[in-house]
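For this view, one protein chain was removed and the others were kept in their places.
Labels run A and B following the written order; every chain starts at residue 1.
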Amino acid sequence: MITSRWTQSLLFVLLAILVALLFTSAVLLMAGASPVAAYWYILKGAFGSWTKIADVAVAWVPLLLATSGLLMTFAAGLWNIGIEGQIVLGAIFTTWVLRVLQHSTLSPAVILFLAIAAGAIGGALWATLAGVLKVYGGVNEIFGGLGLDFVAVALILWLIFGPWKRPGIGSMSGTEPFPQQLWLPTLGQSRLSLWALLLGLVSIGMVYFLLSGTYFGLKLKAVGKNPRAAYLLGIPTTRYLMSAFLLSGLFAGLAGAVQVTAVYHRLIPAISSGYGWLGLMVSMLINFQPAWAAPVTLFFAALNIGSIQLPIVLKLDSSLSGVLQGALVLSFLLMSGVRQRWAHRHPQEAEHE
Amino acid sequence: MSSHDLLIGLAGVLFAAAPVVFATIGETLTERAGVINLSVNGTILLAAMSSFAVAVSTQSIVLGFAMGMLIGAAVALLVAYSSIALKQSQVAVGFVLTLMARDLAYFLGNPYMGRQGPRVQHLPIPVLSKIPVVGPLFFNHDLLTYFSFVLIGLAWWWVFRTRPGLTLQAIGERPAAAYARGAAVNKLRYLYTALGGALVGLAGPTYSLSVKAGWKGTISGLDGIGWIALALTIFGGWDPVRGAAGAYLFALLQWLGLVLQPYLPNVPSQVLQVAPFPLMILTLLLVNIGNAEWVERTLAGLPPDARRAISKVLRWMQVVPPASLGVPFEEE
Partner (left out) sequence: MEIQLRHIHKTFGPVHANDDITLTIPSGAIQGLLGENGAGKSTLMKVLSGYFHPDAGEILLDGQPVTIHSPADALRLGIGMLHQDPLDFPPMKVLDNFMVGYPKGLGLPRAEARQALLDLAAQFGFSLDPDAYVGSLTVGERQQLEIVRLLWLGAKALIFDEPTTGISAQQKEKLFAALRRLAAEGKTVIFVTHKLEEVEMLCDRVAVLRAGRLVGEAFPPYDLDQLVRMMFGKAVSKGERVNTALGKPVLEIKNLAVEDVRVRIQGVDLTVREGEVIGLAGMEGSGQRHLLRACAGLVRPVDGEIWIDGHNLTGKSYHEFMRRGVAYVPAARLEEGLVPTLTLLEHMILAGEQKGLIIDRQAALQRTHERIQTFSIRGRPHSPIESLSGGNQQRALLALLRPGLRLLLMEHPTRGLDMESAIWVWDTLKRRCREERTAIFFMSSDLEEILHYSDRILVFFSGQVSEPIPAQETDVEHLGQLIGGRGFQPVQEATP
């Protein structure tokens, strides 16, 4: 049998996608909707016009940043569920600096730079907190991070309805928008900022480089796979675990900063838009390989944007994108299990790999 | 607050804690068998929505509950299958499922948002409910609350006092040794994951047909409870009674949040609602810190008396998970 490894992988990927689509179609039929129509509208909603394509790119950036961060923590064997909170804290710190400096005499470029840097620091601080709980307190990072997520949400709500509320009455629509000169410049009429896009692409490039070409990345992976052995090999494990949290929070904080400076121009309660969770899904789907992060995050961003108009055109909830994304990840996980099992049962054929 | 109000309030705490008790005990049984089912949060939402939908469509509460438990068991079995048969990470699969089940609940539940549905009947127990204090506190609820009381004792008795319970402990602790003694490790793991999942699923309809009757989509206020249940499982040290005590503590805190609201006008209600989460972190910190390496190192530097006293306190608080939690087992 001369099935090459590549055809086999391709076959497996196609099969996984097929299973996910079948499942989602069944869900759509249960909801009384036509799957074909739903997929068509998602496609149209994502790529139907230049504005929509730009919107996809707008959603791509924070997702790419969050995924970049998560790949660092995953390399160290950590489930940084606290990423949502880290995005929120990034947004809060950015807003804070913008509020303090918006009436100063500094040039807008400087203020924006400082605000975005502050966002990165905010995310990193929140991540460090989860890191301290994990590394020094023995609190599993999933629960520590999750708790901090909820605390971050409470914090942002308190700020929006309390100290930072709009003149008059605080509302879910967020804080007062910043003056236009403090918005990251966007491309033409669209909401897409090339600066933000650049930031996202540079970030994932950096993560790829760090993890595949540097001593730091290799040591991080060693710590992730076997902390005890890594320690005996002379790697300061605590420091590496903390660095992973810190870097992850840094990227997450940048995502929050971008949401404030380039997308919403103010602080809103749902500022993280669930990109942290989505980044976790992407990371699992790409089996934590940075090389695949850019295309897959783009695809997921397209699904998110594409499903926005489902409630209007088909009276369907936009959470369909989440169902489809979840189905894809689950189907990939299960199929790779099936594949390993198959390889195990047919060792001769698998030997061609 | 009058003592009457206090009594009503505390009875309300016992009532509101029932679903958390179900989920915590369900997860405790699953984890005792050595499987981590991380899908609890999504499962509760999906079960709550589906059982409400079924109950609305069929006007049958019983079918609604059956649906909730079925969904819980099905999701849990998927976790078990992908881990035991397909060798995939339990954490990854559970996590995807928790997110996907949540989105499924919101998507499929859309048409049922805000609809009126049946609810579980209030059922004071004759005679007993008339006893002062104890009566209104324990015997003036619906069947689910009574079942939650019974379940705590039942689960404890099963795990610690029966032969199958001893086997359950064994397969989570050292599956190879349990297998050597005749336990069908993986079959039992499927069984307890499904059973635990069904109990987690039971929490869903307990909300949507009783404690917080109805389905309100993203504002149902159920998102996050599953995570609390998972944390309580750890807090309880995989002991059903201690876990349930945690569930009551959680419900008590939520109630206090409501009671204190009028006295803290400047604090938005959303802030008080998250109060249990920092507390969750704190309790996890207390029960885990004894396992941290730096603590051991620091202790070694202290004078003997202080060292022994502190490590005694730490060991008292400390919880130790089943040794093979999350570790797959292969026969042969």
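Everything below uses one rule, namely that contacts are C-beta pairs under 8 Å (C-beta built on N, C-alpha and C of every residue); 3 or more make two chains touch, one makes a residue touch a chain.
The structure presented is a predicted model; accordingly, all values stated were derived computationally and were not measured.
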Candidate in contact with the missing chain, chosen from A:Ala16, A:Ala54, A:Leu182 or A:Ala230: A:Ala230
From B:Leu6, B:Leu166 or B:Ala309, residue that would touch the chain that is not displayed: B:Leu166
Hidden-chain contact residue, picked from the options A:Ser34, A:Thr214 or A:Asn287: A:Thr214
Touching residue (missing chain; options B:Leu6, B:Ala176, B:Leu264 or B:Val313): B:Ala176
Where the missing chain touches chain B, by residue: 161-164, 166-167, 169-170, 173-174, 176-183, 296-297, 300-301, 304, 307, 320, 323, 331-332
Chain A, residues in touch with the chain not shown (by the definition above): 213-216, 218-219, 221-222, 225-226, 228-236
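The criterion applied here is as follows: only the chains that are shown with their structure count from here on.
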Touch list for chain B against partner chain A, complex: 38, 82, 85-89, 91-93, 95-97, 99-100, 102-104, 106-108, 110-111, 217, 224, 227, 230-231, 234, 266-268, 270-271, 273-274, 277-278, 280-281, 284-285, 288-292, 294
In the complex, chain A residues that touch chain B: 27, 30-31, 79, 133, 136-140, 142-144, 146-148, 150-151, 153-154, 157-158, 161-162, 277, 280-281, 284, 316-317, 319-323, 325-327, 329-330, 333-334, 336-338, 340-341
